[in-house]
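Some chains have been omitted; the remaining ones sit where they do in the full complex.
The chains carry the letters A and B, assigned in the order they are written, with residues numbered from 1 in each.
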C-alpha cells in the first residue's frame, strides 16, 4: 500500500450532473437529501483516491443549503481531501450551479464530510498524509483540526478545555 | 394558519423501512448518502407537521455514522421538531436498527437538520412555537440555541464573542 504524502489536488473529484424531475421537492428544487447523497458519493471517491482503500462515511459536518437548486439545473460537486488523520480523512466539497443562458457559475453550497479507510473486514487502516498546496487548501487544512476537536467535544470524547485550537476562536 | 404553540410529540414522524440491495456500499452496508436522504425526508415531514407549511432543508448539523447498517436491516428513522425559531425549525432524528432474531433495537445514529417554512413563492413564513415536554425534549430544546449560535459563527454571521450560550461550554 502506497503511503507517501499526497496533495489535495490528487484527490480532486468532479461530478457534474443534471437535476432530474424525480429529485425535486414540491417547489421544484433539488431535495436536500438528494444533494447530500451526491456529495457523499463524490466525497467518498475523493477519499478513496487519497487512500486507495475502501472508505466509509464517518460523519457529515455542518452543511448549509444557502441557495435552492431548480429542476433542470446543471450541478457540479467538487470534492477534495482537506486533511488526513490516522485513518480518517476530512473531505471539503464545493457545489456550483450554472446559468444556462449566461453560462455563469454560482456557488450554491459548501459541505464537509469525514471518511474512514477500512480493510475488507471493515477495520480502520492507516492513510497517507495530505499536503495542502494552495492558500485555500492550507486554510481548510488548518480548520480541519478545529473541526475534529469540535466533533470530539460534541461526541463527549474530548473535554472542551483540551480542545486548544477550537477554544482559541472564542477568546 | 394555525399558530398556537405545539408540542414536540405532535410533530413525531416514524419512517421504518428495509435496507435494499441498491442502497448499499461495497462492504454491504447502507450508504451514508442514502441514510442522509431518508433522514431529510423524515425530518421534512416533522417540520411540515409542526408548521403546516411547505418546508425546505436549510442545513444539516454534524451527523456521526457510528454504526454501520447492513443490507436487509430494518431501519427506523424517528424525527421530532426540537425547537422553533422565527421561520426555521430544528429537527432531531434518532435512527434505530433492529436485530431480526432477538428483536432488539439498537441506536445507530443521531442527526440534526434545520428546515425553513416557506410560502408558494419560496419566501420564509412564521412558524408556531415548540413546547418541549419530556426531559430529553427539554435538553434538546436548550441545545438548539447553542447549535444555532455555532451555525451563525461558522457562517461568519455572528462574532464568537456574542455567542454567549455556546461560549459558556468552553469555560
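Please note the rule applied: a contact is a pair of C-beta atoms (placed from the backbone, for glycine too) under 8 Å apart; a residue touches a chain by one contact, two chains touch by 3 or more.
Predicted model only: the values in this text are computed from it and were never measured.
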For this file the homomeric complex, of which 2 subunits appear, totals 6
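The definition used in the following text is that only the chains that are shown with their structure count from here on.
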Chain A partner, complex, touching residues on chain B are 25-27, 29, 31-34, 36-41, 44, 54, 56-65, 68, 113, 118, 120, 122, 150-151, 153-155, 160-161, 163, 166-167, 169-170
